[in-house]
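For this view, one protein chain was removed and the others were kept in their places.
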Amino acid sequence: MMIIQKNHIRGLASAGKRMDGRKEDDFREIKIETGVIENAEGSAKVSVGKTEIIAGVKMNIGEPFPDRPDEGILMTGAEFSPLASFEFETGPPSEDAIELARVVDRGIRESHMIDNKKLCIAEGEKVWMVFVDIHILNHDGNLLDCAALAAAAALGHAKFPKYDGEKIEFGEKTDKGLPITCKPIAVTLTKVGEKLLTDATFEEEGASDVKLTVTTKDDGNICAIQKSGSGPLAFSEIEKAFEISVRKGKELRKLLE
Amino acid sequence: MAREDGRKADDLRPLVVKAGVIPNANGSAYVSLGKTTAVAAVYGPRPMHPKHMQVSDRAYLKTVYNMVPFSTKERVRPGPSRRSKEICKVTRQALEPAIFLDKFPKTRIDVYIDIIQANAGTRTAGINAASVALADAGIPMRGLIASVAAGKIGDEYTLDLAGKEEEATDCDLPIAYMPEEEKITLMQLDGDISPEDTKNVVKLAIEGCKKIYAAQRKALEDRWVPEVKK
Partner (left out) sequence: MNEENKTEEKKPETAEKPQDNAQAKGLLKKEREFVIPGDKIVDTMDYLPGRNCFRKGDSVFATKIGLVGVNGRVVSVIPLNESYIPKAGDMVIGEVVDIQNNGWVVDIKSADTAYLPLSGIREFIDVSKTDLSNYYDIGDAIYAKISLATDNSTQLTMDDSRARKFKDGRILTINPAKVPRIIGKKGSMISIIKSQTGCRISVGQNGLIWIEGGDEELAIKAIGMVEKNSYLEGLTEKVSELLGYKPGEQPAEQAERSKEENVDG
C-alpha cells in the first residue's frame, strides 16, 4: 500500500476523521438476511458496508469426544474464497482464514451459545455435530465481526433436520431450533495512528499494524479476545477497547433479534 | 408427462442472472437456476506468477470451480476433489473459445466460480455466471457462452434436469454454446442412449442455451445501461 495513502488515513484518524466520513466508533450499514441457502439447516448472509459473508450451518450425527461423552460437537471453518479479494489465492486455508474461524469458534464455544448437553442423543454413542462454515464473498475489511455476526445469525435461525433415530432425512427440516442460550458478538478495534477505529475498511486495515477483537455476551461479560497483528497495544488502549466492544456489542445484538 | 416441479419438458427452472455482484472483482455475476446458485468473479488480466507458467503469446485462463461446504444437502468437505478438478478443466475449455486471450500475452485471467447452493446443473450454472462475469469485466470476447443440460425421461426429451430427474433420465448431457457463432464449446454425456436420441437431446439443449443467453444479455444491460440512459 502506498505510503502517502497510509499517512493520509492516519492523519485523518488523528483529526478524528475517516475516509468515508464515519466517526471513530461507527459501524458501516449492516444488513442481515437469514435462510438464504435452502440446503443448509441454517444460513445467513451478512454485509457490513461492502464486506459480504455467508455463513451456513450443517448438522449430522456422530460419536462424541471420549472426554465429553454427553456433549454435542461444534466445528467452525472458514474459506477465504479467491472470488472475494485480489489478495486471496486458491489452496488450503491460510493462516488468516484459520485464525478467523478459530476466533469465531471461541466466541460461540466459550459463551456457551449452544447448550451442548442438549445435543446429546445417546451418551458416549451418538450426538449432534454442528458445522458452521464461513464463506467470504467480498472483502472490504473487518471480516471477523461480519463473520461472527453471520455465524450467530445462521445458528440462531438453524432448524434440526428430520431424524428417525436411524438416519437423517437431509433437506427435510423440522421446526425445532438449536438450544441457543445467548448471542456472542465480536467487535474489532483497529489501531490507526493513535486511534482505535471500529469496523475498519480494507484500506484502513492497510494503514494499521494491530487490532483487538473482543467478543462479549448478552450480560456484558467477555468470552473471547484476540490480539492480531504485529504492533503492540498499551493497557489504556485495551481498557478503551473493552468499553467500546461492550457498548457496540449491545447495539449489534439487537440486529439479531 | 408432468415433471416434479410442474414444468413442461422444454422449460428451464426459474432463472435469475445478475451482473456486478462482487465489488472487488473486475467483473462478476450471479446465476440461479431453481435451487442451484453460482457466483463467479473475474480478476485480471493480472501478472502471471510464477514466470515459468507464462504463456508467451496469450493470457493463461485459470478457472476454479468450488462447492461451498453448505451448498449440498450433506456437507461437502472444503478443498478440491477429482470431480471439481475435472469441472475446472472443462469449464476453462468451454470459455476459452470465446475470449481473445491473445490480447494479453504473458498475463493471467482468473475466473473463480463458487457454487453457493447445489441442486443439479452446477457446472452449467457456473459457466453461465463465468461468461457474464468475463463480459462484465470488459475482457474482449467473441460472444457470450450459455450452458445447460438436457436428457430424455421416458419418451420425452427433457431440458434442465433437476432433483430426481437426474436419476430418471436416460442420459445427462450438459453443453455450452455460443449462440452468436452457433458453436458448442462443452459437451459431456453420461447415460445409455441411441445416437439418434442424443442428437435430439443436443438440439433441445441448444434451444435452452438461447433462452439463457437472453437472460445473460438482460443482466449486462441492467448493470450498465442505467449509467448510460437518463
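Think of it as A and B in the order they're written, each chain with its own count starting at 1.
The rule is short, and it goes like this: a residue touches a chain if its C-beta (ideal position, glycine included) is under 8 Å from a C-beta of that chain, and two chains touch if they have at least 3 such contacts.
Predicted model only: the values in this text are computed from it and were never measured.
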Given that one chain is not shown, which residue among A:8, A:22, A:109 or A:247 touches it? A:8
Of the residues in subunit A, which ones touch the absent chain? 1-8, 19, 21
Those residues of subunit B which, in the complete complex, touch the missing chain: 26-27, 44-47, 59, 98, 100, 102-107, 135-144, 178-181, 217, 220-221, 224-225, 227-230
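Please note the rule applied: only the chains that are shown with their structure count from here on.
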Residue numbers of subunit B touching subunit A in their complex, please. 22-25, 28, 35, 39-41, 43, 46, 64, 66, 68-75, 78-79, 110, 112-114, 116-119
Residue numbers of subunit A touching subunit B in their complex, please. 37-40, 43, 50, 54, 56-58, 60, 77, 79, 81-86, 90, 92-93, 131, 133, 135, 137-140, 170-171
